[in-house]
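All remarks here apply to the structure that follows.
Partial complex: the chains shown occupy the same locations as in the complete assembly.
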Amino acid sequence: MMMTLELTSWLSPLLANGDGAGNTAWMLTSSALVLLMVPGLALFYGGMVRQKNVLTTMMHSFVAMAVIGVQWILVGYAIAFGADHFGLIGWSSKYLGLVGISPTTEYHHAIPELVFVMFQGKFAIITPALISGAVAERIKFSSYVLFIILWSTLIYDPLAHWVWAEGGWLFKLGVLDFAGGTVVHVSAGVSAVALILLLGRRRDYPDGAILPNNLVLTLTGAGLLWFGWFGFNAGSAVAVTGEPIAGPTAGLAFTTTQTAAAAAALVWILLEWLHRKKPTSLGIASGIVAGLVAVTPAAGYVIPVWAMVIGAVASVLCYGAVQMKAKLKYDDSLDAFGVHGVGGAWGALATGIFCSVGATGLIGGSGAQFLRQLLGVSVAAGFAFAGTLVIGLAIKLTIGLRATEQQERDGLDITIHGEHGYHLEGV
Amino acid sequence: MKLVVAIIRPERLDAVREALESVLDEAGSYRLTVQKVEGHGRQRGQTEYFRGTPVQSKLTTKVQVTIGLNDRYVEPAITAIIRAARTEGGGAVGDGKIFVLPLEECVRIRTGERGGSAI
């Protein structure tokens, strides 16, 4: 039963030289890699909470794959990448349920559009899941699910349009965000703060001895995140036209990703060593993530040594932010703001400082890009913060945001999900 | 018969076992039961770090050794445990405690034997 598709459109000018399959191969791989980041995040976060909440914490990531997975196909892509309206919002009804996209429809004459839909869809999935770290161990599961549906539709999708769609107003102003420093990390990190304001602290924070149930999971998650991030960043070369996707820009983004993560991991444990004489495994995992976050907006625009600096500074800033939390006693359970908010903002600004490939930053003697980046960060932060407050408040006043006192005490796993993470006793 | 219950540092378990063996091991009577417990005493729990913030659990991990003994072995056992479980240089907070309880009956399940010979 051989299938014969109409290939005319496929053999478009650029692809006639044969990069089509190579580009598509890399974008399929990248999309799969970004999907894997979600279980990676589940492990990263799941390992840090107490045993009684390990499953609900992991489900925060997994359920994003389910609900945003569906939302993106139904309306998300249409809002983010549909025809532009005033630079503010996208919408093409042919994108509803993707019914107007045939398998042979192309994106940028480079890959099937469906592959681009998938690649972008994984970003939409992981972003709200990042927020969950801030509200772990106390948010009600149903409220969380409702929250991410609204947040994705009302905050993420428009923001992605502004920054990444060709008609988006920030895009047109020249704000650079290679793979999501503002769209993904700043928005998630700042939204985390807004939610924390509405939710309050865990009953045992900061007095109780809250210790991670399984740091092996956290390390494993960090490893999967690093691995998947190569798809996240190097796959974002898809936005660069005029060269093969699996080409120079992807290679550069891959390199800066690796470099920043390594430098950040190293610096984080050095800081711990100086500060507490204990280089920790949670520290190396945190440094990895901080470095990856910070290089995300810059990945295709900076050279490897600057990426190293971006990663190193990211660890200093994020480590500092986390120490502030202990001082200010707000309860960002797993430091979604401290790592993603701070790291993402730094990375976005650093792009304006260090960029030299395809754009010129402060080190190249031009301040314009830096100002654009500042604008991008401010807009993303302001929009995400205000929007999250509104959505969060609406949920709080209707179905409530927080688990009951008893659920929190006995653990959300057994009380909300009817399960325990582990049954490891022989008895 | 007595039931001797000693709460000791986990890292001393091997030493305690050897010390007990040396005073008790006559006619195969060296048997004991071990379990992990959490102690709350004057000793503070270990400090762990969570992204630079010290977290101190109130409890410290201890090991409880339970051993059923005929009366004449009680004193040698206590001495042996003290010797092996005490921190070098005069002892330290957290070294633990020994409780001695009266034991009314002891039954060997395998044979149904009772009393001192079943211990």
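The first chain written gets the first letter, and so on, giving A and B; residue counts start at 1 in each chain.
The rule is short, and it goes like this: a contact is a pair of C-beta atoms (placed from the backbone, for glycine too) under 8 Å apart; a residue touches a chain by one contact, two chains touch by 3 or more.
The shown structure was predicted, so the numbers you read here are calculated from the model rather than taken from an experiment.
By label, the number of copies of each protein chain in the whole complex stored in this file is given as A x3, B x3.
Just so we're on the same page, only the chains that are shown with their structure count from here on.
Note: centroid distance subunit A to subunit B, computed from Cα atoms, is 52 Å. Per the touch definition, subunit B reaches subunit A in the complex via residues 45, 48-58. Those residues of subunit A that touch subunit B in the shared complex are 209-212, 271-272, 275-276, 278, 280, 282-283, 286, 319, 322-323, 326, 335, 338.
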